[in-house]
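Removed from the display is one protein chain of the complex; every other protein chain stays in position.
Note that the chains are named A and B in the order they appear, and that numbering of residues resets to 1 at the start of each chain.
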Amino acid sequence: MQLTNRSKVVVDKKMTFMERIYIPAILGGMKITLSHLFKKKATIQYPEQQREFSFVYRGKHILKRDEQGRENCTACGLCAVSCPAEAITIIADERKKGEEHLYREEKYASLYEINMLRCIFCGLCEEACPKDAVYLTEELVPAQYNRKDFIYGKDKLVQPLGTSAHPKTYKPYKK
Amino acid sequence: MEIPVEFLLEKTIVVVAVFTISLVIAMYSTYAERKVSALLQDRIGPNRAGPLGLLQPLADGVKFFMKEEIIPSSANKALFILGPSIAMMTACLTGAVIPWGSYLDFNGVQVALQVTDINIGVLYIFAVVSIGVYGVMIGGWASNNKFSLMGAIRASSQMISYEIAMGLAIIALIMTTGTLSIGEIVQQQTTDWWNIVYQPLGFFIFMVCSFAECNRTPFDLPECEAELVGGYHTEYSSMKLGLYLFAEYINMFISSAVMSAFYFGGYDIPYIETLNLDQNMVTILGTLFFFTKIILFIFLFMWVRWTLPRFRYDQLMNLGWKIMIPLAIANIIITGACILIF
Partner (left out) sequence: MANIIFYILSGITLCSALFVILSKNPVYSVLSLVITFSCITGHMLLLSADFLAVVNLIVYAGAIMVLFLFVIMMLNLNDAAAQPGKPFLSKLAAFVAGGLLLISLVYLLKGQQTGHIDLSTLDNNFGSAQELGKILFNEFLLPFEITSVLFLSAMIGAVMLGKKDLKDY
């Protein structure tokens, strides 16, 4: 099957004299490098200039709240089950009286941890979630000095109150 | 033997100027190397230190000086220091016989833009280059390290092998010009065609050999960073390493100058005499033209470096002994036949 028209069959034929003195080939190579002198440069001047993230970029997770500021997550555990890297740990708890303004469902996650060293940012948790709770944002997971700092708890994951934007437009790095 | 003061003063100024210019050009060759490599690879290159990154060589120099100076405890201390000194010294010595321009006329006092036009200038360059091998050998041996020694032997055998072909290429040139003085070789080209017309094959051999002499790609086995554990300078650090690397850039500058003086007319601008310019004007323009040629050659060095991969050691020796030397001898025979016939 021919995939591209650039593929060549390898033959071990004897080289002609012109091929053996290599000079035409060297000149051809030098022509190519010279043409690159005038091509558009691929460099991005990093601190001043930043590259656009792809629309489907998957970065740090966020645990969504609904319009009234209640956590969507009901600790069903589907995200933890779907996670191929087994990065998610959940402990479920029952919603007490008077906590209706905090949690949307009767059951909620008292502990929701993602180990960012294990996470491969595949986005399967986002797809598995039936409650629209976990999303992957365009935020980067920064480097840390200690391994334990990579285990993100609810303090880092839950969407801050008052930022009720759609997760895909929730871009803290964009001004 | 009395030496007039004016003569001393004149020569001192020329020497200092040549020395400074070769150092500055070598310094900016390092910048140009990085810039050219970047441009050929679709990058931008140094642009942070100063406008357009022009202060980058200074930053590199400061970096080299600030780095920790390590002399291995089992190394031979005196020779370890002597190695890079010889490399740098021989690199700087060659500039003395190259005619950088014709002469300037200050109210009847003629100042030649050449340190000295000795009648064996061509051989002088060879002598200095052959002494330069010691810098590499001593440095590699004094490090007291197997890999340095192997690197030194690799480097010096490469330099000796290509020196032969280079010398044979030059013999053909000397046969056509009939002189060993570089000033005279350039002088002949101002009235005649450039030597490249008479010696195209000789120029090609000379160019390839000077690539090898300067340890430039595709012949940069003496210092390949990736697969041969550096080379003779494995144990070197700080400014001693800097001297080795810097000497290489000075050598590149000098061999560009030699190539343009031998084969491309040196400071000669074709048909400049038809413009009837002032002598000083002609000299200055000629010198500028000479430096343009040199810079083009330096660019060629870099262009080749970022195009071709490195030779294997046996390929390098095969090319030197089995192709370049027979070619150079054939060139001598052809040249001799042509001189005999015409």
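The rule we apply is simple: a residue touches a chain if its C-beta (ideal position, glycine included) is under 8 Å from a C-beta of that chain, and two chains touch if they have at least 3 such contacts.
All figures in this text were calculated on a predicted structure; none of them were measured in a lab.
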(message) One chain isn't displayed here. Which of the visible ones does it touch?
(response) B
(message) Given that one chain is not shown, which residue among B:Ser156, B:Thr177, B:Thr217 or B:Thr234 touches it?
(response) B:Ser156
(request) Tell me which residue among B:Ile138, B:Ala165 or B:Leu319 touches the hidden chain in the full complex. (result) B:Ile138
(request) From the listed residues B:Val15, B:Ala127 or B:Ala330, report the one that touches the chain absent from this view. (result) B:Ala127
(request) State which residues belonging to chain B touch the missing partner chain. (result) 1, 3, 79, 118-120, 123-124, 126-127, 129-131, 133-134, 137-138, 141, 149, 152-153, 156-157, 160, 163, 180
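What we mean here is this: only the chains that are shown with their structure count from here on.
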(request) Starting from the mean Cα coordinates of chain A and chain B, work out the distance between those two points in Å. (result) 52
(message) For the complex, give me every residue of chain B touching chain A.
(response) 39-44, 303-304, 306-308
(request) Please give the residue numbers of chain A that touch chain B in the complex, ascending. (result) 26, 29-30, 32-34, 36-37, 39-43, 45
